[in-house]
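With one protein chain withheld, the remaining protein chains of the complex are depicted in position.
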Amino acid sequence: MLESLKERVYKANLQLVELGLVVFTWGNASAFDPESKLLVIKPSGIDYDKMQPEDMVVVDLEGSKVEGKYKPSSDTPTHIELYKHFKGIEGVVHTHSEWATSWAQAGRSIPAYGTTHADYFYKAIPCTRKLSQLEIETAYEIETGKVIVECFETKKIDPISTPGVLVNGHAPFSWGKSVEYAVYHAKVMDEVAKMAFRNEALGNKIPIDEYLLEKHYQRKHGKNAYYGQK
Amino acid sequence: MLESLKERVYKANLQLVELGLVVFTWGNASAFDPESKLLVIKPSGIDYDKMQPEDMVVVDLEGSKVEGKYKPSSDTPTHIELYKHFKGIEGVVHTHSEWATSWAQAGRSIPAYGTTHADYFYKAIPCTRKLSQLEIETAYEIETGKVIVECFETKKIDPISTPGVLVNGHAPFSWGKSVEYAVYHAKVMDEVAKMAFRNEALGNKIPIDEYLLEKHYQRKHGKNAYYGQK
Amino acid sequence: MLESLKERVYKANLQLVELGLVVFTWGNASAFDPESKLLVIKPSGIDYDKMQPEDMVVVDLEGSKVEGKYKPSSDTPTHIELYKHFKGIEGVVHTHSEWATSWAQAGRSIPAYGTTHADYFYKAIPCTRKLSQLEIETAYEIETGKVIVECFETKKIDPISTPGVLVNGHAPFSWGKSVEYAVYHAKVMDEVAKMAFRNEALGNKIPIDEYLLEKHYQRKHGKNAYYGQK
Partner (left out) sequence: MLESLKERVYKANLQLVELGLVVFTWGNASAFDPESKLLVIKPSGIDYDKMQPEDMVVVDLEGSKVEGKYKPSSDTPTHIELYKHFKGIEGVVHTHSEWATSWAQAGRSIPAYGTTHADYFYKAIPCTRKLSQLEIETAYEIETGKVIVECFETKKIDPISTPGVLVNGHAPFSWGKSVEYAVYHAKVMDEVAKMAFRNEALGNKIPIDEYLLEKHYQRKHGKNAYYGQK
């Protein structure tokens, strides 16, 4: 079932390695099929060079395996929380990419310091609060998802126009209207994290003007967008 | 029309990726044909691995498309401003290359800290002032070109001997007597930006002596230049 | 003798280069065979591209060569000390990998700043004390092993759950239940060292909460581990 989606999820996982976002097995990509309400996700801890499209695991929104010979990624419950609460997303990616993870470790949101950020993220990329001991010890992966959702609700951020987050002390998650977009946003986040780091080291801590951010975001994503082909 | 120039512009765009200056589609190169007064530029938002030489777009100096099945790069009006005002240039490149963009985000010009800089840039690589809200909201890409020209005029910098700029909060532009030189200068700028960053972190904020800068620039580009073959 | 172990040690040494951990010949990997109580190690100063599996050297726990046409790595006595004192390890790796070595030069342990660290190292990765002049001048490589063992004993760190160390002013050693795991831990250590460096530059010096560290370590390595396949 969902064979073509498995193929896409498989390729998305490999692309994370090609883009330099994943070392060893430190990442996972999934796609959500809105019709069947099932998600396709990478199996847990399988070497990327041995993985095949048919190894992708199909899981329902309660987290039960529907098809697949392997266990799904241990981060599956986090993916599910995001699909449940962020309406319209059909792809989720988790990595320990080197620059975004450094910001997550520092517990800091990434301010919009430039137009590269504004081209894909409408606001600062937020960092969640820390999870409590109770949250970690009871249902860690579910709570990771919940704290992401809480972060966007509390800060009134729209997850569609700001498609990524840093989990405090941990690492980034990204998403999008497809698994391919989730991968793309994972790469953008790491590039943006890198340049924001260096920008601060060069002495600047002031984000770009709101109207420059608005302009760059809207010329790519607004209703009168004019970037790219029709 | 201009088929050989399309081939060169196509290759120049690919070289930006090979040189590590462009991620995804975040860059564009163009060439100007002084005879026909037309420019050839990359189409907007097309994946580099699918792009072909014949996909390059021909545009006139008023910004009207003369030939091509795709829309030209959304940064075309900026390229045009540069061709109009910087006499003698026949190539323009825009990237979000990682080091130069970090300086642009910090809103800082790159001082000439070493001979690598002096070999290709006769002065500090300037950073423009910020664009105003009005400029951004009315004709953003044209105003980006205008603020670059204004920067060189105000600071009395010769764009031929200092073939690059940082647009404040945004990213670098470079140019040259051909599209190949514009690409070359984009790479030099990023290397220079990287070493300038580290030089400052090592504690130095003093540019090289004027006469060392003069010597290096002139031995490559002066009327008695003796670098390279005749 | 031990031909298949030689093959594995050979491959492990090559993998250090592929993973970007070793420049020129600056590293060595060994495996210990608990049955024969012999170790197989890389020869000293041989170019990686000329090395063959049969060039690996077999040495006993007294440091005497048992088989091989070449001299074993000059760091062999350090490897032996680790095999003698860290029960259960069957692989050791030494590199001058760029990030871990920078921490070693600074004489600093790497705090557990994130879950990437916690996934493989249960505690801060310790940095040893400096060796004394006497230790260096009498039996340098043996004393390097002894100071590592002393470090783990003094600080009451379990070498199985914290499979790596920084030798003060020198470089990292890592180990594991096989030579493949020792290589894996060498890579993790360098990635963790890189992100810890950047985390500090971003302003954070507080390690992650003990219960987050515990959770991540145990979900991969505890008796109820649920990461990866059975």
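Chains: A, B and C, in written order; residue numbering restarts at 1 for each.
Going forward, a contact is a pair of C-beta atoms (placed from the backbone, for glycine too) under 8 Å apart; a residue touches a chain by one contact, two chains touch by 3 or more.
None of these values were measured; they are calculated from a predicted model.
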Could you tell which one of C:L19, C:I125 or C:A171 touches the chain left off the display?
C:A171
Missing-chain contact, candidates B:K11, B:K65, B:K130 or B:R219, resolves to B:R219
For the chain left out of this view, which of C:L82, C:A104, C:I125 or C:I148 touches it?
C:A104
Which positions on chain B touch the chain that was left off?
113-116, 184, 187, 191, 194-196, 198-199, 201-204, 208-209, 211-212, 215, 219, 226-230
Chain C residues that touch the omitted chain in the full complex:
23-24, 26, 43-46, 70-71, 74, 96, 98-99, 101-108, 130-131, 133, 136-137, 140, 169-171, 197, 200-201
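In this text, only the chains that are shown with their structure count from here on.
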Inter-centroid spacing, chain B versus chain A (mean Cα positions, whole Å):
33
Euclidean distance of C-alpha centroids - chain B vs chain C, Å:
46
Using the touch rule from the top of the page, what residues of chain B touch 2 or more other chains?
none
